[in-house]
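Everything below concerns the one structure shown next.
All protein chains but one are shown in place.
Chain nomenclature is as follows: A, B and C, assigned in order of appearance, with residue numbering initiated at 1 for each chain independently.
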Amino acid sequence: MEFTFGEEHEALRNTVRSFLDAESDEAAVRTAMASERGHDPGLWRRMAGEIGLAGLVVPEVHGGAGMGPVEALVVFEELGRSLACVPALSSYFAANVVLEVGSEADQAKLLPDLASGRALLTVAHVDAGGRWDLGVVSNEARREGEGSLLDGDWRYVLDGHVADRILAVARTSDGLGVFQVEADAPGVSRKALPGLDLTRRLADLRLDRVAARRLGEGDARAGLERAWLRTIAALAAEQTGAAGRCLELATAYAKSRYQFGRPIGSFQAIKHQCADLLVKVELMRSAAWNAAFVAASGEGDLEVAVRMARSYCAEAGFEVAAQALQIHGGMGFTWEHPIHLYLKRAKSSELLFGSAIQHRERLAERLAL
Amino acid sequence: MEFTFGEEHEALRNTVRSFLDAESDEAAVRTAMASERGHDPGLWRRMAGEIGLAGLVVPEVHGGAGMGPVEALVVFEELGRSLACVPALSSYFAANVVLEVGSEADQAKLLPDLASGRALLTVAHVDAGGRWDLGVVSNEARREGEGSLLDGDWRYVLDGHVADRILAVARTSDGLGVFQVEADAPGVSRKALPGLDLTRRLADLRLDRVAARRLGEGDARAGLERAWLRTIAALAAEQTGAAGRCLELATAYAKSRYQFGRPIGSFQAIKHQCADLLVKVELMRSAAWNAAFVAASGEGDLEVAVRMARSYCAEAGFEVAAQALQIHGGMGFTWEHPIHLYLKRAKSSELLFGSAIQHRERLAERLAL
Amino acid sequence: MSGGGEAIGEEALRARVRELLAAAHPDEVDRVTFRRAQYDHGLAWVHFPEGYGGLGLSPGLQAIVDDEIARHARTTYADLVLNPIGIGMGAPTVLAYAPEAYKQALLPRIFTAEDVWCQLFSEPGAGSDVAGLATRAVRDGDDWIVNGQKVWASLAHRASWAMLLARTDPDKPKHDGLSYFLLDMRSPGVEVRPLYQITGDAEFNEVFLNDVRIPGDRILGKEGAGWRVAITTLMNERVAIGGYSRPGQGMAEKLLRLWREEGPSSPRGAQGRSAAEIAVLRDEVVRVHVESELLGITNQRTKDAMRAGTPGPEGSVAKLVQAELNKEITELALSVIGSDALVYETGYPLERVEAGERSLREFAKHDFLRSRANSIEGGTSEVMRNILGERMLGLPGEPRADKDVPWKEIPRGRA
Partner (left out) sequence: MSGGGEAIGEEALRARVRELLAAAHPDEVDRVTFRRAQYDHGLAWVHFPEGYGGLGLSPGLQAIVDDEIARHARTTYADLVLNPIGIGMGAPTVLAYAPEAYKQALLPRIFTAEDVWCQLFSEPGAGSDVAGLATRAVRDGDDWIVNGQKVWASLAHRASWAMLLARTDPDKPKHDGLSYFLLDMRSPGVEVRPLYQITGDAEFNEVFLNDVRIPGDRILGKEGAGWRVAITTLMNERVAIGGYSRPGQGMAEKLLRLWREEGPSSPRGAQGRSAAEIAVLRDEVVRVHVESELLGITNQRTKDAMRAGTPGPEGSVAKLVQAELNKEITELALSVIGSDALVYETGYPLERVEAGERSLREFAKHDFLRSRANSIEGGTSEVMRNILGERMLGLPGEPRADKDVPWKEIPRGRA
């Protein structure tokens, strides 16, 4: 796999970074995370309209930017860096699911609203058992006339408390199905979860005989898997961006903080911690790039690339944030310093989409170990 | 558990240390490990005769020192510290097995020779599968008239290539049995193994219709387990002594080695490594002491205490040696510097008597996890 | 049994406690009345001299007093919780350094917790390097005028008195220009603000000192000798901390309970985990349990060694291991909880609240965040490794940029 970024990628990175620096600085993040929704809907609509982030991978014909996993890599690295409180991951997941599973008509119906930021779309697949694994779906859909009826609990739905529509995954007689549920439909109840990470919110969803429309035809398992893996790849990029920012913060602090008449970064104890963070961030970057380029090329084993990225970035992302906090000393333990926001995001990103151990086990199977 | 050492323990430690400093310095260790036997039989007989190490826990009535696990702790810490090439662990294991499993007559028959150093006695229990676990014994003994016949392979027998007698563990119709095999009996063949660790030798043993005498009566399982656990406790003490010596060597080197105009121990990178070694050695010591005092008191859960010690000392003992080598830089990688002898002993001690993972699994069972 | 030549023996001491209880019984009188009586009987700090709440006995005998009170009374006034800094660190410092009038005025009110105390040493620019602090105290006639900012002050919002370390001579090397003051926290110019932590709690405060006036007789020790006084305080901090129960083992025990009650083999914790996943997690759980047990044993060895008069390096090891282990344990607890660790039920209050009832899960999640500070507070793990390397192993110190130069010339960056 060769990693080639063009000028358009640099331009994209600059655009996103400039936008986020201006519109989602730390103060904005703190305001958004203290709000009930957990994000600023106006900001998301502007990100959708001005720089096309909502419909990043939505084809242009449906109002999107028509980009792919490598562009998503660039965007999510920047989103991770800024901790912007926006429903980017949920939207990216949903867009990929619609593209993989939906018919042309489904795409035409769902994607324009998603791309414009008019309607938030999210995916619900974790069942009451709490397992992040498309192989573990216990909720079932029942046929009722032309449509379907859904009953059950879906957990940890990204931005589920504010989504306008939900794509709920359920078992059907012919494999997995993806069902479009309007958030205001009768029988839908959802509960915003108090999060460890205040910058990305989750909700539990309960459906009680909710009428739902199925996307596409036949078993959606393979398409869902691809969309799921691509979303995890984007998350790995986000984790990398966040970890890179933690390294920047720790390094800057180590240069400017003096104790015993020296910058603390001149002490090997701190310097070597920073070096170890650099190593981790570089390996995370390799992992995230590899996953994105494999996804974009269609060559290579997407599952292997993504599970490698997932298992490494989940653990290293947290370790980097935790050690960066340590380098900040007491300051890093205060609410007013931003490092704890990264720590909490890192832990929550580690917990989303399954543990590193779980992904390594699947890797072992793929590697015939 | 209270850890109280009396003056007699200090005296014992001083005696053993003085003896080893004089009789088993590095040059002596290198000579012994280069020899075919792997140890100096004269030295062992003197250790048996002059300071009673061979019969440490053998009752005085059988010519031993009549001591217990706490005294063994002191002795094995010193043996580990010096890396003395003597069949101490094998003899300690054998003595405990005879005491736990043997009848009065067996004890009277076997222990005096062991205590005087006249005859080396060792225990063979690992079967061809290579598992260090008394629950896994596949070799069977057959009754033949008054006695028994043994067939099969026993692996990794401590000092098995030079032992005069072997206590072989085999299954019988009424549980585990311990069988006395004379090394020069017909049908006994043994193969000295080229060791990763040259300072403690192992042999594979093959018995082909060897006539053997059974010790004691009935299932020996419980007694064997106790003897086995006590031996592992002694090994933990030995590992602690060796690790303590590695720390001493590393610290001394860090003080005397100058680079960039400073002792390398003044650099935090090295200083903090030494501090981390100190922490590990202290926790190893706690583990070894606890195991010894629980064994001595007969109170508390011996299995838990020993498996804790085993799982910690196995891994930490190697980590300490490996990091001590790193602190020595290129010098530590040379044959002429003694640190590699500790590294190899530490790894071999980690591999003997089962992996840390294995012991943690058994601990989990005991802890109802 | 004990080594010191005691004025009275254990039985006499128990008898004296019973005299106290006859005079004032905790089940019958209020806290202040009882504790004042305890002080007057010399049973507050038995190792203090007579007339100062003590009897001149060895400190180990305090346990006899507590035990005898507990035998005869249902009520125990756990004042170490109300006024830990005053009782543990303030009192010995006052005893050693304060003028007689202050000893008489302050010591009983510390023991009754009528006066809560706090410590004002740390500053935003002086964390690991406490002696580098910048708060200035300038003479004004007989008084001192203090300006500066302190941080990490527990209980400052409740305190009547503070132990304050300030710089009186910036032209001296850093340790030599410090003086130690008793500060009345009710003085004008003292402003206390809660310092919110990443947990959303405020265990600590920032204290701003703006032209705060301190009478000249409230200096402890000599002007410029404050560092020596501070060491008395800090040594008592270690003793106080050493007296706490085993927090790390507490955490490991919670982890084991969490595993048994809500772990992978429980309905709530199953989460479809595979046997292999469970095996990997369990191995880690046992590993940290073992280390935690070994830490407890190490602490036990320290106590035994101190009793035997041969203190070793074990005590300093504990702080480092505990801090690092607490982080590991709580990280692992979140892994055991699994997906549900995404949910933080207690939220981030950002106001001064006492913790309410918490489930095992809620504890684990809170401890996960709280433990981040364990390797920072009371000496960072980096400082602990320096101490172990230099004081225990005798490794040489680093070249110093801040020795023998006037404090004002020490580089300070933009702190």
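One rule holds for everything that comes next: a contact is a pair of C-beta atoms (placed from the backbone, for glycine too) under 8 Å apart; a residue touches a chain by one contact, two chains touch by 3 or more.
The structure displayed is predicted, hence computed values, not measured ones.
Visitor: Specify the shown partners of the omitted chain in the complete complex.
Guide: Contacts of the omitted chain with visible chains: A, B, C.
Visitor: With the missing chain put back, one of A:G55, A:G102 or A:G265 would touch it. Which one?
Guide: Answer from the full complex: A:G265 touches the omitted chain.
Visitor: In terms of residues, what is the contact footprint of the unshown chain on chain B?
Guide: Missing-chain contacts on chain B: residues 126, 129-133, 136, 155-156, 193-198, 202, 256-263, 267, 269-270, 318, 322, 325-326, 329-336, 340, 343-344, 347-348, 351-352, 355, 357-358, 361.
Visitor: For chain A, which residues touch the unseen chain?
Guide: 1-4, 247, 251, 254-255, 262-263, 265-268, 270-272, 274-276, 278-279, 282-283, 285-287, 289-290, 308, 311-312, 357, 360-361, 363-364, 367-369
Visitor: Which parts of chain C face the unshown chain closely enough to count as touching?
Guide: Counting only chain C, the missing chain is touched by 275-277, 279-280, 282-283, 398-399, 401.
One rule holds for everything that comes next: only the chains that are shown with their structure count from here on.
Visitor: Quick one: most central chain, C-alpha centroids?
Guide: C
Visitor: Please compute the C-alpha centroid of chain A, do the same for chain C, then give the distance between them in whole Å.
Guide: 41
Visitor: Between chain B and chain C, tell me the centre distance in angstrom, where each centre is the average of that chain's C-alpha atoms.
Guide: The computed centroid separation for chain B versus chain C comes out at 43 Å.
Visitor: Find every residue in chain A that makes contact with two or more other chains and list them.
Guide: Only 267, 269 qualify.
Visitor: Using the touch rule from the top of the page, what residues of chain C touch 2 or more other chains?
Guide: 382, 385-386, 398
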